[in-house]
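A single protein chain has been omitted; all remaining protein chains appear in their positions.
Letters are used for the chains, namely A, B and C, taken in the order the chains are written, and counting of residues starts over at 1 for each.
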Amino acid sequence: MYKEIISPRFFETDALGHINNTVVPVWFEKAREPIFQLFTPDMDVNKWKLIIARITVDFLAEIHYGTDKDVEIRTGLVKIGNSSMTIRQEVWQQEKCCARGDAVMIHYDYASAKSSPIPDVIRSELQKALISE
Amino acid sequence: MYKEIISPRFFETDALGHINNTVVPVWFEKAREPIFQLFTPDMDVNKWKLIIARITVDFLAEIHYGTDKDVEIRTGLVKIGNSSMTIRQEVWQQEKCCARGDAVMIHYDYASAKSSPIPDVIRSELQKALISE
Amino acid sequence: MYKEIISPRFFETDALGHINNTVVPVWFEKAREPIFQLFTPDMDVNKWKLIIARITVDFLAEIHYGTDKDVEIRTGLVKIGNSSMTIRQEVWQQEKCCARGDAVMIHYDYASAKSSPIPDVIRSELQKALISE
Partner (left out) sequence: MYKEIISPRFFETDALGHINNTVVPVWFEKAREPIFQLFTPDMDVNKWKLIIARITVDFLAEIHYGTDKDVEIRTGLVKIGNSSMTIRQEVWQQEKCCARGDAVMIHYDYASAKSSPIPDVIRSELQKALISE
């Protein structure tokens, strides 16, 4: 499992006083970077090899802004297919799980616009981050 | 069904050259406003009556920025429960459906932090926007 | 002068109940599109010819979210130099000027990483949008 600490930004609150729901997919994208890096080690956007197929987010509790309100994003793999994978992510704030979601990503060749099998060397790295569903 | 035209912003592109995936939930929130307005006619945030429980988005095709690239967001109801509803939304660009998603929203009393039944007068308005799943 | 109507998004509010200050530069970028289009008629990002050098924004009044809260962004030129220009922009909501700012943009060749003179045919179009400072 990968862990990323994110400090909520004032800009990310909305008029209801909490973090707006649209921010969670932004944080989840940030926290998938260790996985992006397995596919594109130098993170050069010209060599990008992943495309997103689907996201889901369950909102479980309000996420707050303020002092001591850093969140921890936990990221693991729940499924590794031939060319796709399902990434499970959670937002934790003050020992509470506030949001949980999945992202389905595909190993993709942008030049030919086709999916392609996940290479074995990357697959074995991904397997280290497998979590039970 | 509700329709909302949105003009993609340069800021919403990413280094892969298309609209970033995290933008779609932002557009969907914007396009749910006719539904927000049924619950809070003057859209005063101090009288807000909805809370979001879940979103899903399927990314079907790249969304482009540029001349003649306005998108149409189509919004309808696929399920109306006692206190919750499932809203189906699609992003259309140049006659192609580029993304489709659901949002589950709950009629909610922020003061008591409890869900509450959708009033009949609003329910009958929502039923006019029902679409087949 | 160019005019662009923008409908504030719930996401763009913050916990103080109004539109967050960081949103104004986003709206201003959107409203500069008629100028982008003079330089890159098909708005193809691979042929982009402008780079931003400086922005200023004065915040004059709170900007509100809600019913009948669309804003009008007014955009004109206050200075056209050899390779640069100064664009003046204002946010109007309900007959009040809520924010005013300048953007200095440079006609730029990304391949050689150098500024280049604004072509005469574009210059004469820009002059039509000149406003007094």
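Annotations for the structure displayed:
Assume contacts are C-beta pairs under 8 Å (C-beta built on N, C-alpha and C of every residue); 3 or more make two chains touch, one makes a residue touch a chain.
Everything numeric in this text was worked out from a predicted model, so none of it was measured.
Listed by label, the shown chains that the missing chain touches in the whole complex are A, B, C. Listed for chain C, the residues touching the missing chain in the whole complex are 15-16, 21-22, 25-26, 29, 45, 48, 51-59, 110.
On the side of chain A, the interface with the absent chain consists of residues 7, 9-11, 13, 17, 26, 29-30, 33, 36-37, 41-46, 65-67, 69, using the contact rule stated above. Chain B residues in contact with the hidden partner, per the touch definition given at the top, are 10-11, 13-15, 17-18, 20, 22, 65.
Note that only the chains that are shown with their structure count from here on.
Look at where the CA atoms of chain B average out and do the same for chain C: the two points lie 28 Å apart.
Taking each chain's centre as the mean of its C-alpha atoms, chain A lies 22 Å from chain B.
Shown for chain A are the residues in touch with two or more other chains, namely 15, 22.
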